[in-house]
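Dumping the structure here so I can ask a few things about it.
Omission of a single protein chain aside, the complex is shown with its protein chains in their original locations.
Moving on to subunit A:
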Amino acid sequence: MADSDDDYIQDARSATPASDDELSDAGIDAPRGSQAQGKSRRNVGQDKNGKGKKKATGQARWEASAQNLGLTEGVDGGITKALERDLESLKRARLKKNTTPTQRGIIRHLILVLDLSEAMAEKDFKPNRYTFVLRYILSYIREFFEQNPISQLALVGMKDGLAKPISELSGNPNLHLSAVRALMQKEGQGNPSLQNALEMSCAMLQGAPSHGTREVVIVLGALLTNDPGDIYTTIRRCAKERLRVGIMGLAARLHICGEIVARTNGGDDSGYGVAVDELGLKDLLMATTTPPEIRGEGTQGPSALASLLKMGFPNRIAEEVPSLCACHNKPVRGGYQCPQCMVKVCSLPTECPGCGLTLILSTHLARSYHHLFPLREWVEVSWQRAREVGSVECRSCLTKFPEIPAQKELDKDGDTTMADASGSTAGGANPRTPNEQPQRKGEGASESRRYECETCQNHFCVDCDVFCHDVLHNCPGCQSQAHLPGSQVGGNAADGPNQGDGTGKEGNPAEAT
C-alpha cells in the first residue's frame, strides 16, 4: 500500500469482472451495441477504489492485459524468468478453489439459457459471438456431464423477444449436443428477453424433485432485455421456487443481471460475471460445472432439502440375439436390466421407462466423489525448502527441476528476491521468511518451480499440479506411499539406501496365505 503504482497493478489484477460493483449503474437501458462505451466502463470498473482512475480511463483492453502481466526484470535484467513464472501462476490461478469439503448439490437440474439475439453477431469474439459461444457450449455440455453424471440439463434460447426451448430437461448429453449442432447453422436475430427465459426456466424446473438443485445459467451477449411485463415479479417467483440464477455477460455489466443473481442467490451476486476475453468466458462457464454448495433456505437448515433416494443398480445382461430396449424401442444386443421391473434399457444413467426408478452404475456415483473429497492445494516451494528436501525431479513425471542455486548465491540474491516478491504478485514464497508460507498458499508460481503436497511432502512440477487438481483429483505421492511422513516418521524405506536382507520377495512365504 506504499506505492500507488503497485497499488494500481494490484487492483487491475484482482479486479475480476465479477467484483466491479461500480458498473451497476450501467442499467438495463444501456444502448445496445455500444461496444466502446462498454469497454471503457469495464476499465473504470477495474479500479475498485477509484484511486488510479486517471490512469485507467481511456486505457485499451490490450493495455490493461499488458499491465496485468506485471513483468519485472530478473536479477540478470532479463524477463524470461518472470514470463515463465507468470505462465505458471496463470496455470495455477485456475486452481484457486476452496478445498474445504462442503455439502454440495450433486444432483443438479440446470437450465442453460443462450442468447440467440442479433447482439450475438458482434465480432469481438472470433469468429463471432454466436459461433464462439455455441462451440464452447458443446465442450461445456460434455464437461457438465463428466462432472455431474446424475444431473439433468436443458437448453433454452432467447431470440425475437421470446424464450424457446432448444432441448428438454434430460441427462443424455448427446441429445443436447445434437440440438446445439443444429443451432450452429442458424444465426442470431431479434432481442433477448430475460423475463421470458426465467419464466420458461421456472416452468421447466417445476417438476424437478426437491433434493436436487434448480439452477439457471444465462449466457447474455446483449445489453438489453425486451420484457413483456414486470421482471421483478418473475425474479420474486424464481426466488420462491428456489431457482439459483447465474449470468455470464459478454459485453458489459447490467444492473438488472446483478439484481437477478443477487435476489436468487440470497444476496450474493458472485454468480454474475462478465467475460473480458475468450479465456474469461471459458473460466466463467467451467466454474458452473462444479456442483454448487448447499445453502440453508430461510429457517430450514441445509439438510432440510436432502433426501434419501431410491436407486437401482442394474445388471448388465448379455444376449446372443438382439431384443428391444424399453427406452428407444430398438433391437439391441445386451443392455442393463432394471432390478425392479426387469425391463431392458440400453444406456445408463437413466430413469427406468417402466417403473420410474433411477437407474445408475456405482461408477456414476464414484465420479462425483471428488467434489465431496477435494484434493488439497499444493504449496509453493522456496529454494530453502527445495534444498532441505533435495528434490531434483517431479515425483510423478520425472521432469527435471531447475537446479538449486548454491547457498551463497541464495544469500546474495536474498534482497533482490525480496523486492521482487513484494513488487509483483507473481513472486513466489520468500526464501527468507519460511514461516510466511502458509498464508501464501496457492498464490502463484513458485520460485523453484516446485510444488509440494503437504501430506506426502513430495515435489511436483506445475503441469502435474494442474493435472492432478483439474483432472485426476489424486495425489500420486500420497497414493504411492503406505506410510505418509506426517503419520509415521522414519518408516519409509524409500528415503535411503536401506540395507535389507536382499531377498524381500521370497523372504516371507509364511505370511503369504
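What we mean here is this: contacts are C-beta pairs under 8 Å (C-beta built on N, C-alpha and C of every residue); 3 or more make two chains touch, one makes a residue touch a chain; residues count from 1.
Everything that follows uses one rule, which is that contacts and distances are computed from a predicted model.
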item: Absent chain [UniProt protein name; select from "AP complex subunit sigma", "2-oxoisovalerate dehydrogenase subunit beta, mitochondrial", "General transcription and DNA repair factor IIH subunit TFB4" or "Proteasome subunit alpha type"]; value: "General transcription and DNA repair factor IIH subunit TFB4"
item: For subunit A, the residues touching the chain missing from this view; value: 91, 94, 103, 106-107, 135-136, 138-139, 142, 146, 206-207, 210-212, 242, 278-279, 282, 294, 301, 303-316, 318-320, 333-334, 339-340, 357, 361-363, 365-370, 372-373, 392-399, 460-461, 463-464, 467-468, 471-483, 491-494, 496-509, 511-513
